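Apart from one protein chain that is not included, each protein chain of the complex appears where it belongs.
In this document, chain identifiers A and B correspond to the written order of the chains, with residue numbering beginning at 1 in each.
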Amino acid sequence: MHNHPVYTDNDPQTEYSTLNLGPTHPATHGVFQNVLQMDGERIVSGVSTIGYIHRAFEKIAEHRPYYQITPLTDRLNYCSSPINNMGWHMTVEKLLGITMPKRVDYMRVIIMELARITDHIVCNSILGVDTGALTGFTYMMQYREAVYEIYEEICGSRLTTNIGRIGGFERNFNKIAFDKIRNFLKIFHVGLKEFESLFNRNRIFVDRTRGVAEVTAEAALSYSWTGPILRATGVDYDVRAMEPYSSYEDFDFEIPVGDNGDVYARFLVRNEEMWQSMRIIEQALTKLEKEPSDIFHADVPAFYLPPKEEVYNNMEALIYHFKIVMGEVETPTAEVYHAVEGANGELGFYLINDGGRSPYRLHFRRPSFINYQMYAPMSQGMLLSDAIINMSSLNVIAGELDA
Amino acid sequence: MGKIANEVLIKKLADKFPGQITESNQDYGLLSVETSREQITGVLSYLKTDSELKFTFLTDITSVHYPEQEKQIGVIYHLHSLTTNTRIRVKVFLSADDVHIPTATTLWDGANWMERETFDFYGVIFDGHPDLRRILNVDDMTVFPMRKEFPLEDPNRIDKKDYFFGR
């Protein structure tokens, strides 16, 4: 953090002014309120208020059957909904003891890594906007649209995807989807390179971001940070590598780390993660070719919703459909914690099941919520303009923050 | 360093806190232990500072409500030892008329908001917390909404009357 001199209360010349930043301030990209004590342009102290879009996910989840919770997870971190969807599906599969065919795992990996790319695109290009460069944003949004087209091909929706089901996917990827994924990799290689050459050594951008909001690894760990911002401080904690889920152990990828945890390091870590995500997707596409091409869900009729034509023509499928929809499926009484590497950090699902129709208790460990609490303490002594780019590089998503 | 086996963990905890730790379950390989609120600070700081265990990372603090139990409110800590890649879950149960528990903010800065969230939803009072206020809900709310007796739906809504849906 900065060591600029800050006037103390004893200074007779000092009069602090109070600045209310948010909850609808355009520079905050969401509904965050910070009441700051300002000494000129410098922040003396700040208090964060959150909860402006608190929607009571956890309470709703206690009243919904398992498959109806997927749409809720969409709306946690809506910049990378598929990761939340898959995380939830994997939690339930862990509870039920379902093992997935490799092909489904690889399909999930593709979708999750695409989601990570879109999230990092938004974060890094908005960081450019906040430092005064709109160009990166307007160019990078094209690639996000390209990913949205892939989602549309697979599940029909753009943002809140509700992609996949407990036990696999609702339908197989078609040829167009694969073509679009391959095409995306091709164009994004070029696009990301362009983006990097626009920013990485840009004098203005580097001056604005380097040394801003430096965080030590100790402080980051004490505040339970996870995700790219933790890795920017030099800690190589990534759930994908530590506790591989969805066959991440089959992939060859690197976990980029930064050195001093400043805004510039976070920017570089996110950029590098996009490269690594592309590497993973490429490997997954190769691996998929070796798998039987008609498997897209596990063979668990008791938990996987059967296709509609079978429901209408097949007695067994009808019974399963009825049981799943009415919540008559037998589930073990147990508690399970499952974590996935969301775009912002460790996204954990803590589920207590009592064998009933819906979870007895479902708690989301939301990385944005936990990462954001350091914001006010770390803003002390910072320039207001630095605090703004610090916020945008923390990539706090309001839906995930407030649940 | 490899993952610490659950048996080793239980043994170490039992040696350190004899009779104070009970194992609740080992669902899916994750050890859950239960302790009392008198011991919780000791247990957490032992787990954090012990040179072999090193549960230095606080993953989460949350709570759960079992209205039919004698001790209704459970406070649940998830810790993670990044060096050995081991997780542990620590639970403390409190009775509904005395929901006091010592704070964990003395051990982790990150516990601050997690405890505020737990207070906001379940009314658990963390003694020694620097700033125990509501965090997500409006300040003038009088109930703790995640407790089981609190209804989910908005009571002001008029277009969901029973006669529209026959329920």
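Everything below uses one rule, namely that contacts are C-beta pairs under 8 Å (C-beta built on N, C-alpha and C of every residue); 3 or more make two chains touch, one makes a residue touch a chain.
Everything that follows uses one rule, which is that contacts and distances are computed from a predicted model.
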Checklist entry - Between "Putative DNA-binding domain-containing protein", "Sugar ABC transporter permease", "4Fe-4S dicluster domain-containing protein" or "NADH-quinone oxidoreductase subunit B", which matches the UniProt record of the unshown chain? => result "NADH-quinone oxidoreductase subunit B"
Next on the checklist: Out of A:Leu21, A:Ala56 or A:Ala265, which residue would touch the omitted chain in the full complex?
Outcome noted: A:Ala56
Item to check | Which residue of A:Ser17, A:Thr99 or A:Thr138 touches the chain not shown here | outcome: A:Thr138
Checklist entry - Touching the left-out chain: which of A:Arg158, A:Arg210 or A:Lys323? => result A:Arg158
Checklist entry - Which parts of subunit A are in contact with the chain that was left out? => result 23-26, 30-31, 51-56, 59-60, 71-72, 74-75, 78-79, 122, 137-139, 141-142, 144-145, 148, 158-160, 398-399, 402
Next on the checklist: Counting contacts across the full complex, list the positions on subunit B that touch the omitted chain.
Outcome noted: 136-138, 145, 150-157, 160
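Here, only the chains that are shown with their structure count from here on.
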Checklist outcome for this item: CA centroids of subunit A and subunit B: separation to the nearest Å works out as 24
Item to check | Interfacial residue positions of subunit A with respect to subunit B in the complex | outcome: 50-51, 54, 56, 58-60, 62-63, 94-95, 219, 221-225, 235, 237, 242-243, 334-337, 339, 346, 348, 350, 352, 360-361, 363, 365, 369-370, 373-374, 377, 402-403
Checklist entry - For subunit B, which residues count as touching subunit A in their complex? => result 25, 27-28, 30, 32, 56-60, 62, 64-65, 76, 78, 82, 85, 87, 89, 108-110, 112-114, 117, 121, 134-138, 145-146, 150, 152
